[in-house]
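The structure that follows is given in the form of structure tokens.
Only one protein chain is missing from this complex, and each of the others stays in its spot.
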Amino acid sequence: MKTRKFIALLLVMIMAVSCIGIQSFADDAFQAESLVLAADDDSFNVSPWSNSQGEVSNYLQNIIWTHLAIRPFTGAMIGSGMELVAAKEITKVDDLTWKVILNDNITDSKGNVITASDVKFSFDKNYELGYYAYVNNYYDSIEVVSDTELLFKTKTADEGGFESAVINTAICSQAWYESASEDEVLNNPACTGAYYVTNVQNGHSVTVTAREDYWKTGDVTTTEKQNVKTIQILCMSEDDARSIALENGEVDYAQVSYIAYDRIFRNDKNYVVYQIPKFMNAILIFNCDPSSVCSDPNVRKAVSYAVDMDQVFLLGYGNDSYQLHHDICPDVTPDYVSSWNEEDYYSRDLAKAVEYREAAGYGENELVLNFIVRAQAPQQPYVVMQQQLAEAGIVMNITTYDRAVFNTYYADNTAWDFTESGSEVTDFTANFWSRMFSEEVYGEKGSENNIHDAKLQELLKAAVATRSEEDMDAFHQYYTYDQCYAIGMYNEVNYFVARKGIVDIAKGPDNATLQAMTFTSDYKPVPLQK
Amino acid sequence: MVSIKIVMKTKKTDTSNLKPGSLKYVWRRLLKNKSAVFGLTVVVTLMVLSLLSPYICRYDYKSMDALNAYSVPTAQHLLGCDELGRDILSRVLYGARYTFIIGILSTAIAAVLGIAMGAAAGYFGGVVDSILMRFLDIFQSFPMLILAMAFCAVFGTGIDKCILALGISNISGFARLMRANILRIRNMEYVEAATSIGCPTGRIITSHVIPNAISPIIVEIAMGISRNGLASSSLSFLGLGVQQPTPEWGAMLSSARSYIRYYPHMVIIPGLFILITVLSFNLIGDAVRDILDPTLKE
Amino acid sequence: MSEEIKKPEFFSIRNLIVQYKSNEQTVYAVNGVSFDLKPGETLGLVGETGAGKTTIAKSILRILPEHAVKRMDGEVLYEGQDIFQMNDTELRRIRGHQISMIFQDPMTALNPVKRVNDQIAEGYIQHHNCTKAEAERRAEEMLELVGISADRAGEYPHQFSGGMKQRVVIAMALACSPKLLIADEPTTALDVTIQAQVLDLIKRLRDELGTSMILITHDLGVVAGICDRVAVIYAGRIIEMGTKVDVFTKPSHPYTIGLFGALPDLKKDVERLSPIEGLPPDPTALPEGCAFYPRCAHRCDKCLSYQYEPTALSDTHSILCCNPMKEGA
Partner (left out) sequence: MGRYVLKRLLILIPTLIAVTIIVFTLMNFVPGDPVMIALGSGTHTPAEVEAKRIAMGLDRPFMVRLMEYLKGVFLHFNFGTSLIDGTSIKYQLVTRFPNTLKIAVYSIIFTVVIGIPLGVFCAQHANSVGDRFALIITLILDSMPSFWLALLLMILFALKLHWLPSTGSGSFKYFILPTLANSLGGLAGFTRQVRASMLEVTRSDFVTTARSKGISERKVIYGHALPNALIPILTLVGMRFGGMLGGATVIEVIFSIPGIGQLLVNGINNRDSTVVTGGIVFIALTFSLIMLVTDLAYAVVDPRIKAQYTSRKKKSGEEERHHHGGHHHGEHKDSHEN
């Protein structure tokens, strides 16, 4: 079974505009009777605050549970792009408190009315279970003012903290949750979202149906659109199984491997293929601890010039669909400077690689680097990199560690020289940088890769504070070209295949918003599985 | 009265003067069994080819060649290439050694530990026996693969861990076999006679008990090697055994799995080699069992 | 025993030859045995182990293990019909109904997982299409006949002792009151005290039902007690046959004499018994000429080229020896 891939998608175009345009004429008749989809997952949990990171939970979390507000695209903030769902109005009182006015007609699929005290219960319960790191970092408490008004207190004034807590906390009725049996919570919950759960077969399939009695009627956010009557998600963790299911007419929509896309679906007209960049970027990060060879910038630059990203991807993953990115943060956030993409960014240059290697004082094959990697990850890309470094006279030893053991070695400053890493970008590039390099976060470790560089910290503070173009560019130039602490590699692209008749798969911040898909008349759904 | 023609003395076949169960007897009879000979030749040729593969194969098993990645078997690459353009023939031949090493070493570990445990439990009986048996029951209650997986989870992946995992999860087979044999032999008269004339227990075990128990052990070893060869490929398939880029057959199969529909040769070829090797060991094991347990063969 | 009107011979074996094959070697078990049997008569087959006695018995009912039998020739005539030529249905009509058998080791002769009465009733139903209840009743009757109380009919073989099991085997064999009973060393595996009881039982039932019997044993004492005629078997051949009186009083073949010599006799106080030297011949490599030559105290050169022509000593007594002992020697 492949490693458990963490599926996340970045929306590039502005969703809000298009959805308003379409929504105006959608009558209550459904565009499609049903949608069956195969997910690369084998365990899910429909209860409100479970943090199962699988593809199924990703799809369902916002559809069956309402949230105060949702983030339709990366970087959306309250007042600039975020859509209010349960909340009618959110205003910031001061750095640590926010006033939230709720809609007054919120009900769940079992008829319980949702009030401010239910919202408080939901946040407290989520905090207590502690499955969401963001919620535990930023949520402090909620003060209930009236049935439809509450004051939300955050722990820190960090930008985006409130938003992270809000988008990760499902809201459900306290009365129902405390009285429901474990079986009911897991199989037949009282859903507050636009859809409710009708059938669960643990580990195999889950079916949700649009709620006729959904409480919101006016302008509806993307997660509340009801274009499809019934959605069924089947768990198929085998690549082949999903592509076979598509061809056999067992499912309408599924993610497939590049090879299946290239050989079967690319030129088959009764399928539509969508290429969505993978949420998790890939970056090459150097260990700047004095104990490592890579503390010398020349070594870092030699390696960066020796690696040819195109070859690594073409041969390593065997497909040509990827986006090279010119910063360690993918180009999906508002504060990303698009001019970076035109820079000549460490594309392969053997002469420079050798030149920097000699500048660092190493002859042919004298420079030996230890590259650590998770055993479960596909090894081919690193084998290709090894070959390329060898051509520049640099010896790269690949050490594989079991996934669970990997982090302990990654945290040990003396155990590695360079490796591939990556992280979630939630709102802004500046925040993404600070999670990697800011000293406040890492204390005396300095940064994720043990950097102790005052200038770096100074430039970082400026960029985070203003997010102006020249501050962002100053930090980018310094850490990439002057010091080469870490370089962006590529963003894998995932392939989603939909049957003919599915016009647009309505991409959400990190996944397709299933019930907001648009269908044409010649969409013939496959039968639901019993 | 019909006169009976004079009966010629038939040439004494050379095995009848050997003590049934002795190794020479088994070896001589083995050579007469067609399927066993087939099994032996396959095993030996694979071992030799594997050792010679770096020299006789046109391509090194590690060198990549982007141009004919996934290539189907051609004149150049007799068995085609894998997703990185590496020659499958040289990888498969070179990789044979891993299956043998893992199969043989893990069975050896299991045999040594298993026999010691079984002998102790069988011979001393009483408390020792029940403790060991309870211990084996616990082992027995897990399927071998789950036990090996848990072991890899605890001690990590890689060839050495894989060998240890398979070795330890096979102990109970040998232990039970040895214990059953010892119990059967122990109350045979000649062992009672030996103890009655006061010869030390150690010598009894080595001179009387083990030689007689050796025959079923040989069968279990042959079967163990084939079972472990198969299990190591399953472990690598689940990502817990041998890691890439080592050309172990199971790992090759696992990495080629997502291409099975488009480039089936990448999956079929290693699978076939696993099949042939395991089949050969099974044939050898069967033949040895039939020789040592005549009722089966007649 | 009343004289029969001219009917085909009740039972006779003509020139029976049986050879086994075991890993490339041939075992010459029975090398030409012939004898007849009159209704109600009991013939004792006596000989050392491996002389071929059991093979003869089992070949009558053709229940030798097929995979091991290499060659089986000769005729076994029962009321004129040759059993060897019979097809399966005819053979099954004979087995258990006309001719039935008692086996040597009672411990393994009974099916351990079937109740005793079922095993007896099964044979009975096969030959008399009657209801199960009738067969059960018959089974209980037979158990009473052999001295086992009917209330134990529902028990399993492991709940009976060796002797009791043999009684069940006897009950099973006699359930359909066969005309010929073959008893293959019925008491050998039992203890002395039980042996006597079982032998009396067999004798009583034989007289009551008028069954003729072929009793196989290596115990001359048993033969003396039950048999009318005696046949001594050596290396797959009957080397001496005659009435009990002929053989016991005038043993003529050196081997038979040797057998009696090996028996302790209360009347004579003999220091040492005189056993026959040497061992029985290897059945896979029989010597030329008389098989007893190597061990015969009375051998001569003629024996080497002896072609086994029988010598009749009287109308009821014959031997296979070219140099018969004089009487009383």
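The first chain written gets the first letter, and so on, giving A, B and C; residue counts start at 1 in each chain.
Basically, a contact is a pair of C-beta atoms (placed from the backbone, for glycine too) under 8 Å apart; a residue touches a chain by one contact, two chains touch by 3 or more.
Not measured: the values here are computed from a predicted model.
Participant: What chains on display are touched by the one that is not shown?
Facilitator: A, B, C
Participant: Where the complex has a chain not shown, which of C:T188, C:T243, C:T284 or C:N323 is the residue touching it?
Facilitator: Residue touching the absent chain, from the options given: C:T188.
Participant: Kindly state which of the options C:S59, C:Q104, C:N117 or C:S252 is in contact with the chain not pictured.
Facilitator: Answering carefully, the residue with contact to the hidden chain is C:Q104.
Participant: Of the residues B:S71, B:T107, B:S215 or B:S233, I need the one that contacts the missing chain.
Facilitator: Touches the omitted chain: B:S233.
Participant: Who touches the missing chain here, A:E238, A:D262, A:D473 or A:D504?
Facilitator: A:E238
Participant: Per the definition of touch given earlier, which of C:G123, C:G242 or C:G258 contacts the omitted chain?
Facilitator: Considering the complete complex, C:G123 is the one touching the chain left out.
Participant: Residues of chain A in contact with the chain that isn't shown?
Facilitator: Output for chain A: 1, 4, 6, 42-43, 45, 47, 49-53, 57, 129-131, 133, 136-137, 182-183, 186, 201-205, 234-238, 240-241, 244-245, 247-248, 250, 280, 374, 376, 402-408, 421-424, 435-436, 441-443, 448, 529-530.
Participant: Please give every residue of chain B in contact with the chain that is not shown.
Facilitator: Contact residues on chain B toward the absent chain are 134, 137-138, 140-143, 145-146, 149-150, 152-154, 156, 226, 230, 233-234, 237-240, 250, 253, 257, 260-261, 264, 267, 271, 274-276, 278-279, 282-283, 286, 295-298.
Participant: To test your reading of the contact rule: which positions on chain C touch the chain that is missing from view?
Facilitator: Residues touching the hidden chain, for chain C, are 49, 58, 61, 63, 65, 67, 88, 92-97, 100-101, 103-105, 107-114, 122-123, 126-127, 155-156, 158-164, 169, 172, 185, 187-192, 195, 218-219, 263-264.
In the analysis below, only the chains that are shown with their structure count from here on.
Participant: Any chance you could name the chains that touch chain B and chain C both?
Facilitator: For chain B paired with chain C, there are no chains in contact with each.
Participant: Of all the chains, which has the CA centre nearest the overall CA centre?
Facilitator: So the chain sitting closest to the middle is B.
Participant: Which chain has its C-alpha centroid at the greatest distance from the C-alpha centroid of chain C?
Facilitator: Chain centre farthest from chain C's centre: A.
Participant: For the chain pair with the highest number of C-beta contact pairs, give its two chain identifiers.
Facilitator: Chains joined by the most C-beta contact pairs: A-B.
Participant: Compute the distance, rounded to whole Å, between the mean C-alpha positions of chain A and chain C.
Facilitator: 91
Participant: Multi-chain contacts in chain B: which residues touch at least two other chains?
Facilitator: If we look for residues of chain B contacting two or more partner chains, we find none.
Participant: Which residues of chain A are in contact with two or more other chains?
Facilitator: Touching at least two other chains: none.
Participant: In their complex, what parts of chain B are in touch with chain A?
Facilitator: Its residues touching chain A are 64, 66, 69-70, 83-85, 153, 156-157, 238-239, 243-245, 255, 257-262.
Participant: For the complex, give me every residue of chain A touching chain B.
Facilitator: Touching chain B: residues 1-3, 239-240, 243-244, 257, 259-260, 263, 311, 314-315, 318, 375-376, 378-380, 383-384, 387, 400-402, 405 of chain A.
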